[in-house]
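What follows is one structure encoded as structure tokens, with my remarks underneath.
One protein chain is absent from this view; the other protein chains keep their places.
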Amino acid sequence: MSGYRLSVGGRINRAAPLSFTFDGKAYQGLEGDSLASALLASGVMLFGRSFKYHRPRGILGMGSEEPNALMTVERGPARMTPNLRAPSVALHAGLAAKSQNRFPTLRRDLTAVNDTLSAFFPAGFYNKTFMWPRAAWESVYEPIIRRLAGLGDSPTTRDPDHYGATYAHCDVLVVGAGPAGIAAAVEAAATGGRVILIDEQEEPGGGALADPAQWADLAASLAALNAADNVQILSRTTAIGHYHQNFVVAVERLTDHLAPTDAKGAREKLWRIRAGRVVLAQGAIERPLVFDGNDIPGVMLASAARTAALRYGVAVGRSVIVMAVHDSGWRDALALMAAGVTVSTIIDLRQDVAAELVDAARGAGIAVHLGCAVTSARGRLGISSITYAPGGTVDERAIACDALLMAGGWTPTVHLWSHAKGTLRWDGAWGAYLPDTTHEVMTCVGGCGGAWDYGSGLALGTLPSAKPLHKRKGFVDFQNDVKARDIGLAVQEGFRSIEHIKRYTTNGMATDQGKTSNLNGLQIASDVLSRPVTEIGLTTFRPPYTPQTFGALLGHHKEALFQPLRKTAIDDWARDHGAVYENVAQWRRARYFPRGAEDMDAAVLRECLAVRDSVGMFDASTLGKIEVVGPDAAEFLNRLYTNPWKSLAPGRCRYGLLLREEGFIMDDGVAGRMAPDRFHVTTTTGGAARVLNMMEDYLQTEWSDLDVWLTSATEQWAVIAVQGPKARDVIAGLVSGIDLSREAFPHMAVREGHICGVPTRLFRVSFTGELGFEVNVPAQHGRMVWEAIHAAGQPYDITPYGTEAMHVLRAEKGFIIIGQDTDGTITPEDAGMAWAIGQKKPDFVGKRSLARPDLVAQGRKQLVGLLTEDGTHVLEEGAQIVADPDQPVPMTMIGHVTSAYLSPALGRSIALALVADGRARMGETLYVPMPGGVIRAVVTGPVFYDAEGSRLDA
Amino acid sequence: MLLIHCPYCEEDRPEVEFANGGQAHIARPADPSAYSDPQWEEFLYIRRNPRGRHHERWRHVHGCGRFFNAVRDTVSDRFETTYKAGEPAR
Partner (left out) sequence: MKRFSGFNLIGEAFRSHQGWPEHWPDKAPKPAYDAIIVGAGGHGLGAAYYLASKYGITNVAVIEKGWLGGGNTGRNTTIIRSNYLYDESAHLYDHAVKLWDGLSQELNYNIMYSKRGVLMLAHNVHDVQSFKRHIHANRLNGVDNEWLTAEECKAYCPPLDISPNARHPVLGGALQRRGGTARHDSVAWGYARAASALGVDIIQNCAVTGIRRGADGAAEGVETERGFIASKKIGVSAAGSTSVVMAMAGLQFPLESYPLQALVSEPVKPIFPCVVMSNTVHAYMSQSDKGELVIGAGTDQYISYSQRGAFHIIEHTLAAICEIFPIFTRMRMMRTWGGIVDVTPDRSPILAKTPVPGLYVNCGWGTGGFKATPGAADLLAYTIAHDAPHRINAPYALDRFRNGRLIDEAAAAAVAH
């Protein structure tokens, strides 16, 4: 127990105590505390265990740079969040935190045996061992390593919270609300433009929050900004990344600082901000010093102790020592003394420290040792003493203490600057990289821009020690347990670039992403290699600045809003009539309509027979529809599709085949010529957007000479296919203005008229082989017309059928489904559709490619029918076909089954397949080797039913 | 997310409104059948893919719907200019 609450000072509310628990034990803090300050005030030193060696750890920093004090916070069932940094967790009543990565308890962690054995686990140890016996890596070593690794536990249940997201635009975005950021915001606000000021902490103020002398100015500036209607201040909001053209992404934490019972609304909110100008005012982060024992609980940054005392009214110890290589440590020591914290000693490696600082320290009663360095910190679960010696000597002396503060200089926070590919320059005085050039409209002010007068100091890799590097035990990356000697080992083993050193040692790869370790690591590598820092390189800064919740980053895109589900105008009717759905592209479609206890096979059998015997109805609304209009519409389609279009008379339809420029089938559909200058073009369900994009591309960029307009009409029309021998009888009583007789309205014709009193484009087409109509009506009338047809069809027992029956019916006729019977590598010739190619046309999209050598070669796969010898056996779609079933693996596969069904019309199984040279194999027996045995099948033509097409024209 | 100037709308709009259309100024030949296999291969597949100044097509697909061309640096991703389809390369 060392820390305690000071009797005065801080921005906490002493009148508002808050109860909370840590590892099940009850504590009390104050309103305004962070979890870290409240625990420190309660005398807690031990906050967590490190990643690799499970070493006991306390607080290092008091901000988002904290690597050690990671905790799991539970806000009720299913609201568990691991790996939160205690200094960044605002205290609220009832907060329940627990420590991580220890077994069984934080104080007695048996897995800390890793620390005892740490000599066997240097950087990169896993590359050197665990290779014998071969199988043991997966069965033994890796599972053990995995269990020991990791930090907290993942949530295991669905998160009940929700998250918001928004876009924002501003003239000036200021990131960081310390004094420099606030000044920049005030200046920007005065110009009248829109200003957004964001800051990651619980309240704006940054470093000024730990400097009571600035509180009055801070309050005044914030009051002015809050009063300005062109300024928005966002606290608890972290700017996580800078993207192209001043697009800055930030996450606002809305409820985690509140007691769960007070938390209403979204938990966090994603801000996507486009700014005219970005001002970065992110300040700088203090650097730890590297010496033996620098990770013992109670060893922390001087700035952390200052924040604890002046912002939270917490003394980090009763007997505090400062180890400084920078003037800021002296200022912090003096500030701590003034706040009532006893600083016993200041040790500074420098001989010549500004006299005013030395005098002030001595005047305050602090012992001063110049030219000296701490050589070790001692203690197990908390620091008890240190040794120090004149720089680099073995003349050690010990001092008892319960806290040791490190003032190792400052690292400007240049993360967002670097995200934007801004360049950096090495600044010797800072011992750090500072912003240099950028092509964004972006500036850095205050500490992160190097414009901050906090005195001078040294930048060191390690404190001097009489021990050789490989004997030292000082840590560089606290969370990942990277020691200075690991960096030495990496260099010894030939890793020269800082990226290699980082990856070999894992320095800077922890959840703090190197905020306190990168520069020390760089400096150590530079020292070991005896090369300037600038030759070692710099690891890349990457978003996010601090770890961010997946839920916030995905915004609204989850569950129903993950991707819209498209439904037709008839979808509700299908649902009400028991449809079983399937997803096709973005749509859901009725797959079949079971009656009673029917399974899919029984329902499909019934639906198919109804169409063949009487009449069925099918919701075809998902088919893509494109209105192609203009004087050159026919010429346009002629250039695009394989088929000839100019000869098509108004009132007639044609099946169109569309190729990619590479010659492979891309899409198909029937197009009707409504007028000389107007076509109603249909596409596949999944292909509608693709086809329209392709049309626009060619129209706008290749054939801008054509006068054509394209409009997506997919959702304007509901489409009802009425198919079967009784189809005409069903709709006859509903249609007006169209002569439905076979002479007046032949197959592949289209007419405009009315049905049920609403306009219709009525197509006489068939995807079933039966007499058929496709009734297009404006979508808002779709359900009414559907129900009218359904009613009119009752005398014929009209049967709604779904996509599965549709597939069976078309397969019986050998009609292909693009994407099922073709796969993006199939030409019209392969698919047996050479008939669809306008042989006299000089050009169409894909034509030239069809002449390429491989597309006219022998042995290409061709669409054929397959009949299994056992007619009850339905092949599996996707099953592979061989000519010789007895060959060894790997077998020579000559094709695969694309479609396979039990055909109700034939009373046996049928299949379509793509088979090499298939059309030359008619009558040949081929083999389908399945896990349960080889299936024999005979090659046939792809049309199984009514090959002469007599039923079409009933 | 890029901010792209549509030369038709004359507005800077976010990238999610646009679809990239690949390398610009590759004209489909008037008579493809006159192309040899190597010429046709070049038309279909060969791309400059430069590190640096790059001419590319964009379509303001969730806006005016028009195709236009852009000059962009592929190292910095900065746009130098955008111009309407049919205008000569800049």
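By written order: A and B. Residues from 1 in each chain.
Methods note: a residue touches a chain if its C-beta (ideal position, glycine included) is under 8 Å from a C-beta of that chain, and two chains touch if they have at least 3 such contacts.
Just so it is clear, the structure is predicted and the values come from calculations on it, not from any experiment.
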Contact list for the unshown chain, restricted to visible chains: A, B
Contact with the hidden chain (one of A:Val8, A:Ala560 or A:Ala649): A:Ala560
Residue, one of A:Arg397, A:Arg425 or A:Arg542, that touches the chain absent here: A:Arg542
Residue among A:Arg318, A:Arg378, A:Arg496 or A:Arg908 touching the omitted chain: A:Arg496
Identified contact with the non-displayed chain, of A:His369, A:Arg612 or A:His896: A:His896
Chain B residues touching the omitted chain (full complex): 1-2, 15-16, 19-20, 22-23, 37-38, 41-42, 44-51, 54, 56, 72, 74-77
Missing-partner contacts on chain A, residue numbers: 51, 79-83, 119-120, 122, 125-132, 134, 137-138, 142, 145-147, 149-159, 161, 163, 241, 243-244, 247, 249, 270, 272, 419, 421, 470-471, 485, 489, 492-497, 499-500, 503-504, 511, 513, 537, 540, 542-544, 547-551, 553-555, 557-560, 562-563, 565, 582-585, 662-664, 684-687, 817-820, 822-825, 849, 852-855, 876-880, 882, 889-891, 893, 896, 929-931
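Keep this in mind: only the chains that are shown with their structure count from here on.
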Between chain A and chain B, centroid-to-centroid distance (C-alpha), Å: 28
Parts of chain B lying in touch with chain A, wherever the complex brings them together: 1-3, 14, 19, 21, 27-28, 31-33, 35, 37, 40, 44, 57, 59, 61, 65-67, 76-78, 85-86
Chain B contact footprint on chain A (complex, rising order): 243-245, 247, 272, 274, 421, 439, 661-662, 693, 696-698, 700-702, 704, 842-843, 847-849, 851-853
